[in-house]
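Note that this complex is displayed minus one protein chain, with the remaining chains in position.
Each chain gets a letter, A, B and C, in the order it is written, and its residues are counted from 1.
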Amino acid sequence: MTFPIPPAGRTVEHLGRGPLGRDELAAVVARDIPRDSFVNLGIGQPTTVADHLAADSGVILHTENGMLGMGPAASADEVDPDLTNAGKIPVTEPPGAAYFHHADSFAMMRGGHLDVCVLGAYQVSERGDLANWHTGAPDAIPAVGGAMDLAIGAKDVFVMMTLFARDGSPKLVRECTYPLTGLACVSRLYTDQALFQVGPGGVTAVETYGTTVDELAARLDVTVSRLDGR
Amino acid sequence: MTFPIPPAGRTVEHLGRGPLGRDELAAVVARDIPRDSFVNLGIGQPTTVADHLAADSGVILHTENGMLGMGPAASADEVDPDLTNAGKIPVTEPPGAAYFHHADSFAMMRGGHLDVCVLGAYQVSERGDLANWHTGAPDAIPAVGGAMDLAIGAKDVFVMMTLFARDGSPKLVRECTYPLTGLACVSRLYTDQALFQVGPGGVTAVETYGTTVDELAARLDVTVSRLDGR
Amino acid sequence: MTAITGDPDEAVAGIADGATVLVGGFGMAGMPVTLIEALIRQGATDLTVVSNNAGNGDTGLAALLAAGRVRKMICSFPRQSDSWVFDGLYREGRIELEVVPQGNLAERMRAAGAGIGAFFSPTGVGTLLAEGKERRTIDGREYVLEYPIKGDVALIGAYLGDRRGNLVYRKTARNFGPVMATAATLTIAEVRRVVELGELDPEAVVTPSIYVDRILDLSAAEASS
Partner (left out) sequence: MTAITGDPDEAVAGIADGATVLVGGFGMAGMPVTLIEALIRQGATDLTVVSNNAGNGDTGLAALLAAGRVRKMICSFPRQSDSWVFDGLYREGRIELEVVPQGNLAERMRAAGAGIGAFFSPTGVGTLLAEGKERRTIDGREYVLEYPIKGDVALIGAYLGDRRGNLVYRKTARNFGPVMATAATLTIAEVRRVVELGELDPEAVVTPSIYVDRILDLSAAEASS
């Protein structure tokens, strides 16, 4: 199922249902990507957003490894080892694509030319700080890839994640405790429980799924506003 | 006529003749460009060096406006307004050429990838400082083009000029009085009267044409050494 | 999304007085003459123009200068055998001039497009054109700090565009176009012809559509005029 775009200026609580499943979450993110945008979808769950973009959305996908106008994942007989996405998964080349090298690809990101980038996260702060590259665990091998470049490299950075970790602790926090990927870079936070705006104005709930803003606010250590100011 | 490459370690005085004509000077520069070099020839007189490169020299010409493997000037029926050299003169495209944009073209220069660049000059100092872009006259419109990039952008910078100005003053000087194009960048100075090495070791005459090292030294305000140390 | 039009006036609509306009071309090669003529009709004035040269003859950029629309030129080589329009304005003190070494000019625009805050360049060290600039020795070599040049608008000439806005250029007419396309808020390209999606080789696209806001299709412009 998909939800309609919420009316401007009003927070919508979708009750009588549970939190969003992974596919539903991807569909909500896809719903909010403006027509004809240039979009980078991060590795992992964000990649699935592509499956929910309407065929006529006009959205053009960028992949950090040097392609604009990337097509869907390749079927078995289409696999070409020279053509993959950032997750090294074989993809396809629709008409109108363009290839470029890594310095040009990251110039495109760093220069602020992408409209939207969708990333996963360990934590997001109320100001929009992002932590998504490193758990900080002493035995973890650090690996950043393009995460820091993407974090600062799009006009809008959307994060998609579950709102709570497996141990029940919130992942939307006052201050990130995990090592940061970027400062004040996230604009919208898509979770199974709710969609938030984050940034200089703090946290504002746009939609909730199977819960109310008040219920969520009680479980979070941040102040959650509503679009309608209540 | 052309001169043989002078024997290593010996300064050669070509007497019984006058100073070099413009064509002869270009031929001497061409003689000293190593086989298979990547070379940029500056606007004006340096451009004529191309006419003296052997057909089998393997030299590949770079033009700052975005081409490697530039061909000779276009004949009347070959003129293509989209294909010119840095002097905006129509040229041709032999097999094996490559085009690139201006940032890439100057990255190639600034990054030190060209073997030789040949420039004209108003003055060259004994240390190899170059002045070739601006007379400093109050009514002159300053225009630098790629001169400063070329001055620092080749492994070897050759300058070709007359040794003396029309008023008889030497153009090889202790300190340039014209505004500088680059510091300590010239390695070899080709003039109608003599070929010099310049740089940290000062001025060394390699060849003279129609005059002796001693005669030249008497007319210059710099110390001129000989390759053989006399 | 790239808007495609055959109408030069539509292509340049909305350019504001006081705008910084990047103008492609090296001499006449790659010069977006039709867009400049439309800009003259459009009327924006008090412009800062960034271009390698300061106009040739009486058309294109020279005509914009002659129309008195340009407050300041940022370029590498204003003085040419056929730059009489600029020369006259300059000598009369009616135009400001910032001379930038050609490679720094290109790299400063690249920096603007690539989100680089500033860079240390070895070009110009010890010369008049580096006076007052921050200087630093790195690894034994001297550099000056150069800042990005960002355009409000870029007017460029390309060879072909596709329906999506991807561009290819032709020979040395490529020059500043691809760099300027990345460095401006609004990039407008004139192309000889717009082709269908799939007609350009994805390996040979020089300017991907993300950098192109509007295309003027000269073949459509001619057909309708």
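General observations
To be clear about the criterion, a contact is a pair of C-beta atoms (placed from the backbone, for glycine too) under 8 Å apart; a residue touches a chain by one contact, two chains touch by 3 or more.
Quick caveat, the model's predicted, so the values are computed rather than measured.
Every shown chain that the unseen chain touches in the whole complex is listed here: A, B, C. Contact with the omitted chain, checked across C:1, C:33, C:67 or C:116, is made by C:116.
Here the missing chain is touched by one residue of B:74, B:97 or B:217, and it is B:97. Contact with the chain that does not appear here is found for just one residue of A:55, A:76, A:143 or A:218, A:143. Take subunit B: the residues that touch the chain left off the picture are 35-36, 38, 58, 60, 62, 68-69, 93, 95-100, 106-114, 152-153. Counting the whole complex, the residues of subunit C in touch with the unshown chain are 107, 111, 114-122, 136, 138-139, 141, 143, 147, 168-171, 201-204, 206. Although one chain is not displayed, subunit A still touches it through residues 63-67, 80-84, 88, 93, 99-103, 105-107, 109-110, 134, 139-149, 152-153, 179-183.
As a working rule, only the chains that are shown with their structure count from here on.
Chain contacts here run in a simple line, from one end chain through to the other with no loop closing. If you average the CA atoms of subunit A and of subunit C, the two centres end up 35 Å from each other.
Here the CA centre of subunit A is 56 Å from the CA centre of subunit B. Multi-chain contact residues of subunit C (touching two or more other chains): 110. Within subunit B, no positions touching two or more other chains are listed.
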